[in-house]
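Of the protein chains in this complex, all but one are displayed in their positions.
And now, chain A:
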Amino acid sequence: MTRPGQSWGRYPQARQRIVPLTDRRQPLPQVDGSVLPYGNGRSYGDSCLNPDGTLLHLRGLDRFIAFDSASGVLRCEAGVTLADIIAIALPQGWFLPVTPGTRYVTVGGAIANDVHGKNHHGSGNFGHHLRCFELLRSDGSRQVCAPGEDLFAASVGGLGLTGAIVWAELQLRRVPGPWMEVESIRFGQLDDFFALSAQSAHSHEYTVAWIDCMARGRSLGRGHFLRADHAPGDAGRHVPASATPMAMPFTPPMSLVNRLSLRPLNALYYHRQRAPRRRDSVHYANYFYPLDGIGDWNRMYGPRGFFQHQCVLPPANARDGIAAMLGEISRDGGGSFLAVLKEFGEIPSLGLLSFPRPGTTLALDFPNGGPATFALLDRLDAIVAEAGGAVYPAKDARMSGRLFRSAYPQWPRFQAHIDPKFSSGFWRRVME
């Protein structure tokens, strides 16, 4: 269970007052200083933290309001998690239109970070499937925001700074059942990824690749390409238990992810599939949320926490930029457990600060090894800046304000919509 007041990367640690809101009709609690909505704490860095301020804990707003099983329109409070939605919708033939790699984010958090999934090339972001939501502002007003409106564009991907999202209405998508038809293709180098991605974008709803980021030289960028679609339902198949089968019971004194463990783990992952191609029927939970199966997996990085680094590079510079980043990580040797690579589609984001944009996104995580890790991440940021790319605020704890402002040029327009009472550690950091 996430303790309110922490982020998923467990860095930085912050002191904050926690004030819950459990009734959607109640006014915003009056507090001294600034306030920031907090859902289930699945953001990695400080965009969900408000050091020395107040966190408005909204996980208790977890009621469904209405669900039309004929049209798939769902209205629910902002603290409902994506897991809660799947639990009620999937048995009726509906699924999330877009989902990130964990189902334990709240609807409010999914909106505030305008999250994306492996179907971005066809379905865009979470925000594209919103019909409306209600924003509770510190002046006591409640505003129902719909696509096309300024406050909607500011709040989708708005990092919780435009007010507290109290409820939302979204359009779910039809699925035949809980199963996925997944094809896994092993590839030997980075160029193969781009070829497979271009080839699969039209034929498959979901595409993503896992990269061995310890590989060097001619194998640089080798990995597995996974493309998938929803499969017809089959009630006879074994459904894995939904309860968390295992969990990290405590935080080990040091990170279990380190120089000794990384190279064999990555190599093992690459070689675990012998055949160059494999087709499997996979349960949606294992396909979309492999890490949700290990409760509190963030603890394996030890007491100092870890960093995620997710960036997107524009198409023209994507290949060389990704190669440069993988080279940097491989040289450093302290690299990532597994790297995730995915091509975004052309669908323009609706939010002023939305992260997804045409190009290639690379996600990495690194145990917090102090100054050396910061230096490596700065070198990666320099490649991102050079390529004209962007780093994802939901997963950031240390990018420079300069990089943020150049990668999100609409920030001055966004700033006009910030609720004067709302702030976050992230926002103060990048505005310095």
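In this section, a residue touches a chain if its C-beta (ideal position, glycine included) is under 8 Å from a C-beta of that chain, and two chains touch if they have at least 3 such contacts; residues count from 1.
Basically, contacts and distances are computed from a predicted model.
For the omitted chain of this complex, the UniProt record lists the protein as "SDR family oxidoreductase", which is one of "SDR family oxidoreductase", "Putative aldehyde dehydrogenase", "Aldouronate transport system permease protein" or "Electron transfer flavoprotein subunit alpha/FixB family protein". From the set A:Asp23, A:Asp191 or A:Glu386, the residue in touch with the chain omitted from the display is A:Asp23, counting the whole complex. Although one chain is not displayed, chain A still touches it through residues 1, 20, 22-25, 60, 63-67, 74, 76, 88.
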